[in-house]
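With one protein chain withheld, the remaining protein chains of the complex are depicted in position.
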Amino acid sequence: MATRQTQTLARLMLAPSVLMLFIWMIVPLAFTLWFSFQQYNPLNPLRDGFVGFANYALFYSNPAFLQSIINTLLIVGSVLLITVIGGILLALLLDQPIFGQGFVRILVISPFFVMPPVAALVWKNMIMHPSYGVFADIARFLGVQPVDWFAQYPLFSVIIIVAWQWLPFATLILLTALQSLDGEQKEAAEMDGAGFLSRFWYLTLPHMSRAITVVILIQTIFLLAVYAEILVTTNGGPGYASTNLPFLVYQKASLEFKIGQASAGGIIAVILANIVAFFAMRAVGKNLDR
Amino acid sequence: MARAISTKRKAVFTVAAWIVALIIFFPILYTIITSFKSETEAIAGFNMIPSGTMESYGAVQDQYNYFKPFMNSVVLSVGSTILALLIAIPAAWSMAFSPTKRTKDILMWMLSTKMMPAVAVLFPMYLIFRNLGLLDSRIGLTVMLTMINLPIVVWMLYTYFREIPSEILEAARMDGASLWNEIIYVLTPMAVPGIASTMLLNIILAWNEAFWTIRLTATDAAPLTAFISSFSSPQGLFWAKLSAASTLAIAPILIMGWFSQKQLVRGLTFGAVK
Partner (left out) sequence: MKLKTFLLGTCSALLLCGFANAETLTIATVNNGDMVRMQGLTEDFTTKNPDIQLEWVTLEENVLRERVTTDIATKGGQYDVMTIGTYEVPIWAKQNWLLPLDNLGADYDAADIIPAIAGGLSVDGKLFAAPFYGESSFIMYRKDLMEKAGLTMPDAPTWEFVADAARKMTDRTAEINGVCLRGKAGWGENMAFLTAMSNSFGARWFDEQWKPQFDQAEWKNTLQFYVDLMKDAGPVGASSNGFNENLALFQQGKCGMWIDATVAASFVSNPTDSMVADKVGYALAPDTGLGKRGNWLWAWSLAVPAGTQKAEAAQKFVSWATSKAYLELVASKEGWANVPPGTRSSLYANAEYQKAAPFAKMTLDSINSADPTKPTVKPVPYVGVQFVAIPEFQGLGTTVGQLFSAALAGQMTVDEALKQAQDVTTATMTEGGYIK
C-alpha cells in the first residue's frame, strides 16, 4: 500500500530517534562495561587496573546483595499490587456520578506532581515521624504507643511512600480506560440482571486489561530505579532491611567511590531489569497486541 | 423512584470519594498548612489551622533566591519537552503509519534504555559532561532530560497517532497533498490533544527529575530540585521552613497540573483505550 518513497521517508523520520537513543544507550553501557572490569577508585588510585570479573565477584559476595535483589523485587511487586488494585477501586469510585467530580480528581492526581525528594521529606517529617508526625499524633490520640515506621517497618514505609506517588498515575490511566467503556454495553449487562461483581469480572476488567498492562509496564521501569525515597528516609537500614539494588549501587559509587564495583552492580541491575521485563512481557504483554 | 435511589447512591459515593481524595491529598495539604506556621507551631502537635505567618517564606527567600531555580526549572522542563517532541513526532508518525515487523521491538528497545540505574553511570557521565564543558549548563541538562524522557514520549505519541484512522490520510493523499502537507494540515490538528497531553506529562517528569539535575549543576543551571536539597536535613528542626521550600518547589507544577488535567487525562492512555 505504502509506496517505496514513503517507506524511505518513514525510515528517515525514525532514524534520529533511534540513532540518538542508541548513542544514549551504548555510550554509558560501554563505559559501564569497561569500568566493571577495572578496579577504579578515584580516591585511592594506587591499585587501579584490569581485574577481570573480580568486581562482579565482590558485588555478588556483598552481604547486602541478595537482600537488595529481594527488596528490589518486593518494592516493584508491592507497589504494583497496591497501585493497580487501589487504582482500579479508585477508578471505579471516580467513575460514579459524584458531586464535585473535577475537584476530587484534582486532589487524587496531585501526588503525581510532587518531586520524589519532596514526597520523601514530607512523609518522613510530617507524616511518619515517631514524635512529630501525624501518625504519631493519631496514635497518641488513640492512646497507643506511636509506631516508629522507618525503624520498625522500613521497607513497608518506603513502599507506602512510593505507592502514594504512583497511585494517581495508575488511577488516571485506568479511569480513562473505564470511561471509554461503552455505556450501552454496561446498560445491556445491567438489564441482563448481571450483578456488580459479575459485570466487573466479565465486562469491566477485560476492558481495562490493556490499561493495566500499560500501568504495569511503565511503572515497573520507574520502580526498578527507586532510590531517592530510600536515601532520604531510611538510608538503606536498619541493617540492609530497605537496601535495594540501585541504592546498593549508589553506596558503591557515591559513598565508597568504587566505580568498578558500582559498574558491575549497574550491569547486574540491567540484567535484572531485563529479566523482570521479560517475565512481565510474557505475563501481560499479549494484551498490548491488538 | 429511580431518581431517589440514584440521588442517595450519588450521595454515598460522593462522601466515599471525598474521604479517599482528602486522605490522598492530605500530605500535600498539611505541608502547605505547615508552611504558614512558625517553627514552634510546626512541632507543637497536630493542628490544621496555622497562624498564617509568612516568616518561613521570608527565611527561605533569604537563603536562596527562588526566582533563579524556578526559571531554570521552567527552561529545562519546557526546553527538553520541546526538543523531545521535535525528535519524537516524526519517529512516532513513521512507526504509526508505516509500521514494520520490528516496530514493536523498536518501541520495547527504546523503553529498555531506561533500565540502566542512573547512579551506576554517574561517574562516566560526569566525566563526559566535564570534557564537553557541559557541567552546570542548561544546554547539557536539557539534552540529558530530553534523552531520559524520549522513549516515553515516542511511545505515547505512537499510541496516540495509531488511533488516527489511516483512511483520512489516504483521502488527503488522493487529493494530492504532499507528505509534508499531510503532516501539517491533516495529521497535526487531529494529533494536537495527544501532543498536548504528551507535552504535559513530559514537563512533569522533567520538572521532577531529581538525580541528574542535582548532580550536574552548581549555580547557573540548578533547578528547583537543587533548591529543595539546600533545605532538606539541616541541623535542627526547621519544618516550617522545609514546608515552605517544598511548597514553593511543587506549587508551579501542581498548579499547571490542576489547570491542564483535562488535557493531560485525554492523552494519558498509552493506547490503553480501544
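Lettered A and B in written order, each chain numbered from 1.
Heads up, the rule we're going with is that a contact is a pair of C-beta atoms (placed from the backbone, for glycine too) under 8 Å apart; a residue touches a chain by one contact, two chains touch by 3 or more.
In this text the structure is predicted, and so the values were computed from the model without any measurement.
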| item | value |
| --- | --- |
| Sole residue of B:I23, B:M54 or B:L127 that reaches the chain not shown, by the stated touch rule | B:L127 |
| Candidates B:I33, B:L135 or B:L224 - the one touching the absent chain | B:L135 |
| Options A:L66, A:L81 or A:A151, residue touching the unrepresented chain | A:A151 |
| Interface residues of chain A (partner: the chain not displayed) | 41-44, 46-47, 58, 61, 63-64, 129-132, 145, 148, 150-152, 154, 231, 234-241, 243, 251-252, 254-258 |
| Contact set of chain B toward the excluded chain (per top definition) | 39-40, 43, 62-64, 68, 71, 75, 79, 82-83, 122-123, 126-127, 130, 135-136, 138-139, 142, 214-215, 218-220, 222, 226, 229-237 |
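Everything that follows uses one rule, which is that only the chains that are shown with their structure count from here on.
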| item | value |
| --- | --- |
| Euclidean distance of C-alpha centroids - chain A vs chain B, Å | 16 |
| Touching residues on chain B, where the partner in the complex is chain A | 6, 9-11, 13-14, 16-18, 20-22, 24-28, 30-31, 34, 43, 45-46, 87-88, 90-91, 93-95, 97-98, 104, 106, 108, 110-125, 128, 147, 150-152, 154, 179, 204, 207-208, 210-211, 224-225, 228-229, 232-233, 237, 239, 242-243, 246, 249-250, 253-254, 257-258, 261, 264-266, 268-274 |
| List of chain A residues in touch with chain B within their complex | 2, 6-7, 9-11, 13-14, 16-18, 20-21, 24-25, 27-29, 31-32, 35, 42, 90, 93-94, 96-101, 104-119, 121-123, 125-127, 132, 134, 137-138, 164, 167-168, 172-173, 175-177, 180, 207, 210-211, 213-214, 217-218, 221, 224-225, 227-228, 232, 245-246, 249-250, 253-254, 259, 262-263, 265-267, 269-270, 273-274, 277, 281, 288-290 |
